[in-house]
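Every protein chain except one is present and positioned as in the full complex.
What follows is subunit A.
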Amino acid sequence: MVELEDDVQMVSSELDRTFIFEDEGHTLGSLLTYVLESFPETNFCAYSVRHPSENKIYFRLKVKEGNIVEEVFKRGIQELNKVLNHVKKTFNKAITNYEGTK
């Protein structure tokens, strides 16, 4: 099998990193890109599934000068947690209301 890692930039820097998430797919990738690409600090953000039989995603995040890529990533995760908890809370409230009116 051809080494797929070859074209991944091996130089790690504070501004540009490619994370690899094993056992993940579009479910996680699209969520992360959705939140992270909206940040003003982000220069570039995308993910790819290199090959359908490879069960991992390559997630690249590039940030603007003066930021640290890990910090921006961490903030993205915090934002996602906030969103998901809000969805959960709102849904629970809607269910309670619905069951109350039934």
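Definition applied: a residue touches a chain if its C-beta (ideal position, glycine included) is under 8 Å from a C-beta of that chain, and two chains touch if they have at least 3 such contacts; residues count from 1.
Definition applied: contacts and distances are computed from a predicted model.
Between the names "serine C-palmitoyltransferase", "CAAX farnesyltransferase (FTase) subunit beta", "DNA-directed RNA polymerases I and III subunit RPAC1" or "Leptin receptor gene-related protein", the one given in UniProt for the chain missing from this structure view is "DNA-directed RNA polymerases I and III subunit RPAC1". Against the chain not shown here, subunit A presents residues 8-10, 12, 17-22, 24-28, 30-35, 37-38, 70, 73-74, 77, 79-88, 90-95, 97-99.
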